[in-house]
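Pasting a structure here, questions to come.
One chain of protein is taken out of this complex; the other chains stay put.
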Amino acid sequence: MNESLAQLFLGFQVALTPINILWTTLGGVLGTIIGMLPGLGPATGVAVLLPLTFKMGPVGAMITMAGVYYGAMFGGSRASILLNTPGDGAAIASCFDGYPMTQKGRAEAALAISAVASFIGGMIANVAMVFIAVPMARFSLKFGPAEYTLLMLFALVATAAMSKEKMLLGFVGMIFGLMIATIGLDGLTGVNRFTFGVLELMGGVDFLIIIIGIYALGEVFKSFKTVHDPSYKMQTKFGKIRFTREDWKRSWPAILRATPLGFFIGALPGAGGTMAALMAYNNEKSLSRHPEEFGKGAVEGLAAPEAANNASSVGALIPMMTLGIPGSGTTAVMLGALLMLGLQPGPLLFTKQPEVAWGMIASMFIGNFILLFINMPMASVLVRVLSVPAKVLYPLILGLAFIGTYAITNSVVDFFILILFGLIGIFLDKTKIPTSPLILGGIVGSTMETSFRQALMLSDGSPKIFYGSPITIVLIALTLFSVAWPLAGNAIKKARAARAA
Amino acid sequence: MTWNLITGLIATLIGIVYGWQALRLPHATFGTKTGHIIYPVILGGVMILLGLGLVLKELLAKGPKDPKSTPKFGKLTKHGREIGIAILASLGYALIFEPLGYVISTILYLLAVLFLVNGRAKPVRSIVVAVLFSIGVYVLFAVFLGIQLPRMPLLDI
Partner (left out) sequence: MNRITRTLAAVAMIAAIATPAFAQAKGYPSRTIECYAPSGAGGGWDLTIRTVAKTLTETGLVKVAMPVENKAGGGGAVFLTALQSMKKKDNVLTVYSPPLLLINLNGTTPFSYKDTTPLARLITDFGAFVVRKDSKYTSITQVMADIKVNPTSVKIGGNSSAGSMDHIQFLVVAQAAGVKGLKQVQYIAFQDNAGAAQLLGGHIDLLTTGLGDVRGLVESGDLRVLASTAPTRPDFGIGKDVPTCREQGIDADFLNWRGIFGPPQMPDYAVKFWRDALGKMVKTPEWQKACQTNGWVQNYADQPDFEKFLAAQNTASKNILEELGMAK
């Protein structure tokens, strides 16, 4: 532990030089902006930076790229809160309660609490990174295909079951999402599935396009009803970006619960920020004493996913730094950048180039402070987007949705998929099918399926592999609990109502 | 006919079609030959069960029905018509995006949607917004972020 502190001290000496503070700020600001734009997430942000990093040197490059990563987590929620259109997957859960807060005229409080939650989540995760990165990495290796299958299943079932009385609809959404995830080339056999001869579909449907379609297009289509209403007014008066004491009292326990969860999920290769944020949201809702307020502007429902996705972005750096294995799309790009700079990520990075590894970790402490201070004034500017007349704003959201889609895959074929999911979004809204199980299904479906089949290949077809390790048993228990808990809650409520009557 | 009943029927239908398509997939030439078929067949089966479950639950439900849970069919509303036009405009956008390049196609698309929403009111505002947005986004994405967008023919921007 003392050794870690000594190394961290060395890292701060590197990170606190003026040029590196500049890189930290630049990365953070760029990440925030990129995170706000639909379709552009941290992976694109880091890729955009790649040519620049050649000139920065290894330390500057790592500091800037890490800044883009957690900066994007700060920025991703802005559009979720203000426009109900998430900037990327990790920001979906921030729509659920962030946008209702805006509709209630509490956009300022929502922006403030999300920045503070992001900050705290990031800071705690940084501390964890300093002290437990290596044991964490070793533990994450225990997750084989069977463990991944059950982890994904747990996240899915918990999300689908969250909707309580609409549980059946939640599962319909979940299965539909899983079905979409089966489109494309199957990596285990090389067979094309459900592509109907469209070669562009071979790579599968990018889940970001599903998100932009359902949320952004869906939101605009819905708005056609309200924009013609003469009594419909945009917000014209704006307060300070701050939250109330009551907000804070409800948020801090949520932040403290969500952070370790996000950090852990982030450290598992292949899981990622979307899953972390949704699981934190589920967790908060099931623990809450007033779950009925969730989805209607409960502040802790915003704080939890915001803390979790920032913590997960820190956790995701662990497998890359300690093992040289990319844990997410973004860290894969960072890994490539390290290689081009002539560095070898892996266990020896900490001993061979401590100034790079520890300089980056130290810069993340500084970067979180910088981002918190930048985000508050930036939020007070951003919130004014609500004063743009709806009849101008909503067509522009359509424009942003299409450019975001093009930025993901560079393919016009995806425009048709986007439009299709806009239509599906309207249908989901009418039928009250919850969107989050569908989207999570689309995101983790492919990993879950391949893990499931990989596990059976490893066990020569024996199902025992799914209950053969302590981790699998814990995950099965959690999955069963996540279905039983809301059902039991319903039963108790009914019994009480019956007694009262 | 409630929304839940419709959802149940559609889910059952999707389950059947999807499962049937999965069964028709070619076998793999190596490895586990049917692994890629069994999983989607399971998904289709579960979807059918869920759909039938919804239908049953709805048919067995007692008590008065919430009017909101029942769809209204009949005359196409103004709202519905506008969504339809917006979707047609979006499809057109997809078709002209590459041939005309980003800037021109986006100006045309935004104009279409802006005029759809605003009617004849404030045409100058609509034009200014469409032009500024298209050029601004092009500069931001193609120049600053280095994301290649289709260029305009002839002028090559």
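Should a chain be cited, it is by its letter among A and B, assigned in written order, with residues numbered from 1 in that chain.
What we mean here is this: a residue touches a chain if its C-beta (ideal position, glycine included) is under 8 Å from a C-beta of that chain, and two chains touch if they have at least 3 such contacts.
Just so it is clear, the structure is predicted and the values come from calculations on it, not from any experiment.
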| item | value |
| --- | --- |
| Touching residue (missing chain; options A:57, A:253, A:291 or A:346) | A:346 |
| Residue among A:57, A:253, A:291 or A:329 touching the omitted chain | A:329 |
| Touching the absent chain when the full complex is considered, from A:58, A:170 or A:184 | A:184 |
| Chain A, residues in touch with the chain not shown (by the definition above) | 43, 46-47, 50-51, 54, 140-145, 184-190, 192, 199-200, 202-204, 269-270, 319, 323-326, 329, 332-336, 339-340, 342, 344-349, 409-411, 446-447, 450, 454, 457-458, 460 |
| Residue numbers in chain B that touch the chain omitted from display | 28-31, 89, 92, 96, 99-100, 104-105, 108, 111-112, 115-116, 119, 146-148, 153-154, 156 |
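Criterion: only the chains that are shown with their structure count from here on.
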| item | value |
| --- | --- |
| Distance between the centres, which are taken as Cα means, of chain B and chain A, whole angstrom | 23 |
| In the complex, chain B residues that touch chain A | 3-4, 6-7, 11, 14-15, 18, 21-22, 25-26, 28, 30-33, 35-36, 39-40, 43-44, 46-47, 50-51, 53-54, 57, 71, 78-79, 82-83, 86-87, 90-91, 93-94, 97-98, 102, 106, 109-110, 113-114, 117-118, 125, 129, 133-134, 137, 141, 145-149 |
| Touching residues on chain A, where the partner in the complex is chain B | 34, 40, 44, 48, 51, 168-169, 171-172, 175-176, 178-179, 182, 186, 188-191, 193-194, 220-221, 224-225, 227-228, 391-392, 394-396, 398-400, 402-403, 406-407, 410, 412, 415-416, 418-419, 422-423, 426, 430-433, 449, 452-453, 456-457 |
